[in-house]
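All protein chains of the complex are present and in place, except for one that has been dropped.
Letters A and B name the chains as they come in the text, with residue numbers starting at 1 for each one.
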Amino acid sequence: MGDERIYRVVFHLDEDDDERVLLLFANVRNLMADIQNVEIEVVAYSKGVSAFLRDSEYSDRICKLIDDGVRFAACSNTLNAWGITSGKLVDGVDTVSSGVGEIVRKQAEGWAYIRP
Amino acid sequence: MGDERIYRVVFHLDEDDDERVLLLFANVRNLMADIQNVEIEVVAYSKGVSAFLRDSEYSDRICKLIDDGVRFAACSNTLNAWGITSGKLVDGVDTVSSGVGEIVRKQAEGWAYIRP
Partner (left out) sequence: MGDERIYRVVFHLDEDDDERVLLLFANVRNLMADIQNVEIEVVAYSKGVSAFLRDSEYSDRICKLIDDGVRFAACSNTLNAWGITSGKLVDGVDTVSSGVGEIVRKQAEGWAYIRP
């Protein structure tokens, strides 16, 4: 019984102000509480990548969400432009060739898109 | 003759600044004028819910749009977090378990997504 469908959702983060980043984390948690069978990826590019850095104030939240099965992906173009290596990212955060390309590929595979 | 296709669109509102809220209402009206067979739902969560409250300056606009067949849905998580009941919402505004989940479900059913 219940809704057996699997939902897949890509979140888009390209800003770094606290309110927007915290809203995104709340979105992810609320979505996980609301829909049982959900696969979530959070893609950051531009300023959004700063939230994924090891020394960001959000690193604990990200670690916990990774433990809970959420995927985090940072844009390599942004990392290269900033001159920082992927080693600066929170453990478990992946890199993708481009954040925008990743979001496009996910939507092309049928994923829903949320831009908080 | 003409385009018999039915279009379905979910709008996402999570901000409360006047410019953004008014842009969303203009979007809805422009969309209804441009595409005849369109089903529209406006989903609000976080600060976006304040526009849907009975005492908001947008309540008349919302009433008219509901009369014209637009559905408005407010996030229960937000209402609970704010400690306000659904009775504070404009008459005819629905509540959903979570705003983000509602947007995801609509997209999974093939609805287009607009985030003004």
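The definition used in the following text is that contacts are C-beta pairs under 8 Å (C-beta built on N, C-alpha and C of every residue); 3 or more make two chains touch, one makes a residue touch a chain.
On a predicted model such as this, the values are computed, not experimentally measured, just so you know.
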For a quick check of understanding: of A:His12, A:Arg29 or A:Arg61, which residue touches the chain that isn't displayed? A:His12
Considering the whole complex, not just the chains shown, which residues of subunit B touch the missing one? 5, 7, 9, 23, 26-27, 30-31, 33-35, 38, 112-116
On subunit A, the omitted chain is touched by residues 12, 14, 45-46, 75, 77, 97-101, 103-105, 107-108, 113, 115
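The criterion applied here is as follows: only the chains that are shown with their structure count from here on.
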Superimpose the Cα atoms of subunit A on the matching ones in subunit B and note the rotation angle, 0 to 180, in steps of 5 degrees. 120
Between subunit A and subunit B, centroid-to-centroid distance (C-alpha), Å: 25
